[in-house]
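The other protein chains are all here in position, but one chain of the complex has been omitted.
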């Protein structure tokens, strides 16, 4: 059995992660931490029946764990990653702290980094793309919720040189769990229900540099995206439309074939049949990423639509998928409990 | 007092229209029709306390009305427009039947037209743009819900030659009232709530030719848009992001100045301050159109965000605004009853 | 024109009240206060386009107002009522501070009272019941949101001796605006949406003594109710089921006749036809109270169902209705702007 610890266990991603780990046949939970609720039983702090008592992040017995999941705020996470790794545990960080390889870009967006010396060993945990590097990794930077779908859709095409790196536009809509558990005016029921709005549009959202880093890596050239996040009046799910221009001579069939070749054997990627578009209800509470390709109606232009559950494939599900790969387990373990 | 009749009074647009007309100080309702509910009192067929008995569209006493509003399905509307006009009434058609000036384009999208001889006299009722032509008009084609916001945003810029006519992308999200009152799997609560999806994306939605016609008219050249409609789990409102490329040398300030000049005195257009984005809750149950301009973060590219209530500015509110103009009344009459 | 001031103008009840006052033909707003947002324009603090600058409650020029509305927290309100009245203004308090005539009961539930000397002159503002006392009143205690519907339903029957004063049970469900604008775990979208729960059931909710006071007054004997409030995942509305046992010999027809006699000419009371039950969507954004009477299926037992909009008839609409009566205006002024 793998002994797993979770820091920041009472937030939405933490809670989702604990649920998944509890049904994982090869995992036992070593500890759960919470700065706010230390000393309380887990079941008394969030929607769970699990009775383990929470400890402070400072009191965590790292040496008892084979793997430590960090569900902490950006900036706060890296210091604990260091502690975990020094104690001999592997670490999957669900914050942004190890996603950006370029320290200066990180510090532009997030402020000072607490463990820059670890950056070079962090593997970006977009499982389908980085699977080989994940085997035996000590430190994994779990991807952001918004990046996951668009990256899975675009990376194969950029690697194959099928689409232009300019003009990419991502119009993305996220459920409210993405805004976190902290009560605020933004997340008050009265401001979300029967409402819909965009925020931080353009190149202002913190997931922009993460998306651009990974797209640039695939394309082997710099890429600037336009990115428009929105807040949906639902609990979970991200649906993204990506507006893409193909290289001259690239057909719809070429793009579709690229996806099919890349993802034929992937258990969590579903390519929608032509004419069918993903719905968030189809991916809710699953680790699936559904992708559709639609001609935009203008020569050479296409619309890609991706759908994931932001708390599962966009956070805790993908984290467990990464853990399964790191430890040589069946990749789908504990991740098929949602819809049939 | 203006005597107004409403055909198709029990659908969502019809019901919203009756509400507005009942609080209009210069209007009395002459008749209400419904094919399904003729013989019943209005208050027994939809959310209203108005007790007038519904008649069939065939039994309507057109000669009793100064103006007839048609809230009928596309294709069914034009035949009744003809009857109303022959009886001497003015007519505002909320269907698509008179929106497209080119008969062949109409018939490609909607099938055979029942009154093509009237097409040439129909005025497209985007009030802020066609106000002069509306005064004294006999037949007004009320704009579609999706077109209204984007057209109001883009027409001034295309007329002034400030933006490129290529590359326009509209990513639009509509509340469920836009799908109509007829029960279907698509509108079943279980399929809308906690769900979100796109439909008819590319150049497949019937509002595409309407938007393209009006943009082309403003730009004096053909325009092809990419248009992505979505269904939101809320009752009312349309939020659209429009991705725009400026002509070389056009600055954010130029675009903003164009809007300010055009809309300075418009009672229903609100230009958001830089950095502020519209929310659907701000326009719900009002005749307002909120517009924001945001730099996209790439040289020369911008994001326009527009918000309207699809049942008010996108349908019945704009219809009454048009009636007010046609009859020389104060344009805001009966249209300021929503939020302060 | 009546000059009206509003203290606590940026909360949900305050915002609703400002909306209503702005469309009132006989009112002009003299001032708006907010402890949190003083110095800001009203339109920058909540969903409104009204540009008046907010002042602190301390800086309010009471002498400029004919009437002051208090939308302040329980306990905080009474001190300002005193200031307003001393300055010569009338006052309608939307908090609980003047609802309970017995000081000791008030202090049991709410703590020390700041202006007990005013209690004796306060009129309980359930308009339909206390209309005569409201004419010329200086201080009105606007009823609580939960009490309004059940009191309107039961008071006529208790006055006429038609129902037993024992066994009354009220099972009530309220939209989330009733929980106030302050962000909290309870009002976080993630805890309200797709959820439903009861709270403070039994005789624990602060509206219990208010309901019991008014029922006892009508029955001329002490009454204990069982009261079960719930939080609904909607923005506005309260639907209550009241379980009632009739005095032997009282028929359904007797009960219905009592309502009809009492409420025949009331503009805001709708008695549902037999077999029809109220829905919250029918009363949303109106000052109406819908009531239905249904045989419970056991000898002598009945179910009363009442529906109101908690922010309108349950707060700000009833406050304006009271103001209209106090100042001798048409009682429905500014209160018919919702549904037809």
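Couple of notes before you dig in:
Chains: A, B and C, in written order; residue numbering restarts at 1 for each.
The criterion applied here is as follows: a contact is a pair of C-beta atoms (placed from the backbone, for glycine too) under 8 Å apart; a residue touches a chain by one contact, two chains touch by 3 or more.
This is a predicted model, so every value here is computed, not measured.
Across the entire complex, contacts from the unshown chain go to A, B, C. For the chain left out of this panel, the touching residue among A:281, A:296 or A:311 is A:281. Interface note for the absent chain: among B:48, B:176 or B:197, the touching residue is B:176. Not every partner is drawn; the one left out touches chain B at residues 12, 176-177, 181, 183-185, 187-190, 192-194, 233-235.
Where chain C meets the missing chain, the touching residues are 167, 169, 171, 173, 191, 193-199, 201-204, 208, 224, 226, 228, 230, 232-235, 237, 239, 241, 243, 277-281, 284, 294-298, 301, 303, 305. By the touch criterion stated above, the residues of chain A touching the omitted chain are 18-19, 22-23, 47-50, 194, 270, 281-282, 285, 336-337, 339-340.
In this text, only the chains that are shown with their structure count from here on.
With angles rounded to a multiple of 5, the C-alpha fit of chain B against chain C returns 180 degrees of rotation.
The geometric centre of chain B is 38 Å away from that of chain C, both derived from CA atoms. For this pair, chain A with chain B, the centres built from the Cα atoms lie 39 Å apart.
Contact with two or more other chains is made by residues 194, 281 of chain B.
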